[in-house]
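One structure is given here, and the rest of the page talks about it.
A protein chain is absent from this complex, but the other protein chains hold their places.
Moving on to subunit A:
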Amino acid sequence: MKAFRPLHGAVSLLIDQRTVFKIISLFACLLIVFIASAALGDIKFSPVVAFQTIFGFGDPFQHMVVYSFRMPRILVALFAGAALAMAGAILQGLVRNPLASPDLIGMTAGGSAAVTAFLAIFSDKSNALTVSIGWLPLAAFIGAAVTALLVYMLAWKNGLSPIRLILIGIGLTAAMKAVTTMMMIIGPIYQASKANMWMTGSVNGSSWSDVLMIAPWTIISLVAVMMAGRHLNMQQFGDELAIGAGARVERQRIFFLVLATALVGGAVAFAGGIGFVGLMAPHIARRLVGSHAGGLIPATALIGAILVMLADLAGRTLFLPLEVPAGVFTAAIGAPYFIYLLFRTKG
């Protein structure tokens, strides 16, 4: 622990060196996965070549493969993973239950429902879209936000009770899944497979314009969560203690929920419903650096980013020439992890 007080104590902070060290290590892992992702694929480079190319010293071919094909999807995976993970950490802090996650609260399902609805509604008889596909992310975002809003409104009863939030979230998730299925039945066949891909979560086909939207969105949210970190810490103690210690619990809870929605909306909009990241990443991070927001939030973001980047890397290298969506891999690790967590929290 080291106190940091510049400007004659007008500004003061407390920094734990061990946590800083762990976060730097995670960041190093992220860089390694990043370089590996740039190097591997149907065309393989050595890590050194990939590294050089990232910094602009590759030949035109290498440059094209890394910059035009791989970097956009790697970066979207990175930011979507970080965003989903942070949203999970926030929700788990608010609800004080390690099982809370954007998937469980219905946000991801809402985003996916909106995407299928969009594809079904805006297709003409010949299966062509009547509006630009560029609107799809917006539809996903609106879907996540509307579902979140519905959950909050239905759960609100003289304040926001965490348990009601979860129960209503589970109910709405089911409802949204029903909407999704209905839209897929109504909609044209070819659209259904596209919608399915989206729902599983994939960064295939990400472009630089996607990166330029999701990156600032996620980074701004990260800064906002970090700045409100001590309030998030207080939320984790529950109302009785938090109010006693002078926290404006309801107001802060709404702030954090809006932030979590923004994060999930952004991620679902650009990467689809990549599941279980919001559940696993915060849990692993808590094991590593504890529950204190100052360490938990950056560690969670890094772990989430690494998980989704790895899932995408596995998806496009393990079963060549087939490409498997990243969401399949996060679900493959996430589902058993969820069951393990269920067992652990039972006692």
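The working rule: a contact is a pair of C-beta atoms (placed from the backbone, for glycine too) under 8 Å apart; a residue touches a chain by one contact, two chains touch by 3 or more; residues count from 1.
FYI, contacts and distances are computed from a predicted model.
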Legend entry - Listed names "FAD-dependent oxidoreductase", "Pyruvate dehydrogenase E1 component subunit alpha", "Cytochrome d ubiquinol oxidase subunit II" or "ABC transporter", matching UniProt entry of the absent chain: "ABC transporter"
Inset, instruction - Kindly state which of the options A:31, A:223, A:245 or A:342 is in contact with the chain not pictured. - result: A:245
Inset, instruction - Could you list which residues of subunit A touch the chain missing from the display? - result: 1, 3-5, 9-14, 93, 96, 98, 227, 230, 233-234, 236-241, 243-248, 286-287, 290-292
